[in-house]
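First up is the structure itself, then whatever we jot down about it.
Shown here: the complex without one of its protein chains, the others still in place.
Right after this comes subunit A.
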Amino acid sequence: MINKLSSLLAAVLLLLVFFVLVLLNNQLLSGLRADLTEDKVYSLSAGSKQILQELDEPVHLYFFYSDKASKGMTSLRNYANRVESLLEEYRSLADGKLILHKIDPEPFSEAEDQANQFGLTAASVGVGGDAVYLGLAARNAYDDEKIIPFFDPQKESTLEYELSKLLYQLSDPQPVKVTLVTDLSVQGGQNPMTGRFDPPWTSFTQLQQLYEVETLGSDAAGLPTDTNVLVLVHPQNLSESMLFSIDQYLIKGGKALIFLDPHHESDPMAAMGGANGSELTLMLDAWGVEFSTDQVVLDAAAGLEIRTQTGTTRHLGFLGLDKSLLDESDVITRDLDMINGASFGYFSRQGNTGPDWQPLLHSSESAAVTDSSAYAMVRDVSQLDGDFDQAARRTLAVRLSGSASSAFESVPEGVDNAGYQQQTQALNVILVGDTDLLTDRFWVSQSNFFGQTIYTPFANNGDFLTNAVENLSGSEALISIRSRGTFSRPFEVVNALTVKAEKSFREQEKRLQQQLDETESQLAQLQEQGGESGALVLSQQQQQMLEEFMQQKIDIRKALRDVRHQLDKDIEQLGTLLKFINIALAPIVLVLLLGGLFRLLRASKGRSL
């Protein structure tokens, strides 16, 4: 009796110990983990961790996910789990600064109203059209709100970037100050050729709508100290103090988007005076970058069709860079479809030292170069010609990051030398080889609608500018977050078989369809003949032929159906073979081998005894 009682007591104690141990295990060991996935999918990048560390005030995250309404939608649920686990990861690393609320906005509930108030988008699914929410709203201590209306599974690779950007925007609500340094007429003004007033460039207007923009000419003495992002467009004759100011701004961690051009042909006066290239050699040399101010890229594959007085022709100097010519891995360019520009210059590296080099835009393989002065003087664009024997892919825009030296070995005379710095480990510059792409004619069309001018973009030039500024205005950490790997891993062998099968199916189908058409026309002919001869009844021979054709038609139709049926035969066969190997053959063979091995081991043991 006592024995039984003590056993019972031991069992209860053991159960208690188990509870306590599991609780301690959950609390103490939950942070330590090794992510074995290829792309480190479940680990936050260093950039995101830095953003989390820099959070000063708590941020509330409201994760809306229609758990019940999405039952059965496996892929969406998987993606929702992925988003949720990433959010959990953020929360666990935020040291209590992130408060995650998980909400299932069931139809007609208060939670659904809340989701709508935040402005989240619901996907309508099923016959009843149930609303499925999968979005995020975030609110900081100042009641600023940011949302991700719907987590699109197609954008899984930029998920971490989107989340970190959202947190960054909430943690740093200071407006971004953009300093634009240029002598071009970005703000519009009187056109010296026509005498009319031109409106400001749409790209510039767009920038003003999003950020606080201060515009300076090249004669300004230096950059304002509160500059967050420098946009330098077509630098020419910059004063030495301005150059020094830009150099030191960048060496001390400033970020810049620099548009250079061997020839800015959108200048109304450009047609008169030949090429008017940008000048920034001093700095480019310091960064180990070479830019072709005397050469313009001509691209036989990316050249745009333009309308001339005699019709349309391909302009080899006007380039339309489609998706294949934009870097897919960079957040600036990955979602863009087309960038148009004219008389691009190209960048190349001087040696292998200097900052890290990541091309963002490039030409096709069929790009040649031509002299920029000659290009500027060409009137008939069909005459444009370059050395296409040397055709190669050229880098048209590049992101430089990492270590770099100052372009100035010492402080120039007459310039304030406060805090002169010689080296940086965090250069952050985007160089673009064209300025014309910022002008309206390459990306936006104007139309008049009830007295209002409507701008309709036909290329992503404006998005490129705002993406770049947005990306640069983000913290160092945000810029470092690159898109993560892809998550679909298709059966390549099966895909190859599908392609092969479809090809052979189409060939057979075409052949059989031809036969069928022939048979049908012969049949029609025969029936017509019967009608023409006036005889109501077909002769026996005709009747026989008719029957033969009918039979042939049925056979061909059947063959067509068979071909369609056979389409996946190879794939099915491979599947059957793999199933047989894995379910029957391999287990039996392996167990027999195992048995043999143990017998052998025993026998050798027996012998040795």
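FYI, a contact is a pair of C-beta atoms (placed from the backbone, for glycine too) under 8 Å apart; a residue touches a chain by one contact, two chains touch by 3 or more; residues count from 1.
Going forward, contacts and distances are computed from a predicted model.
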Query raised in the report: UniProt names the one chain left off this complex as which of "Flagellar protein FlgA", "Peptidoglycan D,D-transpeptidase MrdA", "ABC transporter permease" or "Thiamine pyrophosphate-dependent enzyme"?
Result: "ABC transporter permease"
Requested in this report: Consider the whole complex, including the chain that is not shown, and state which of A:Leu93, A:Ala301 or A:Val494 touches that chain.
Outcome: A:Val494
Query - Chain not shown: contacting residue from A:Val378, A:Ile581 or A:Ala603 - result: A:Ile581
**Report entry** Positions on subunit A contacted by the hidden chain, ascending
**Finding:** 3, 7, 10-11, 14, 17-18, 21-23, 25-26, 28-39, 41-42, 85, 488-494, 575, 578-579, 581-584, 586-588, 590-591, 594-595, 598
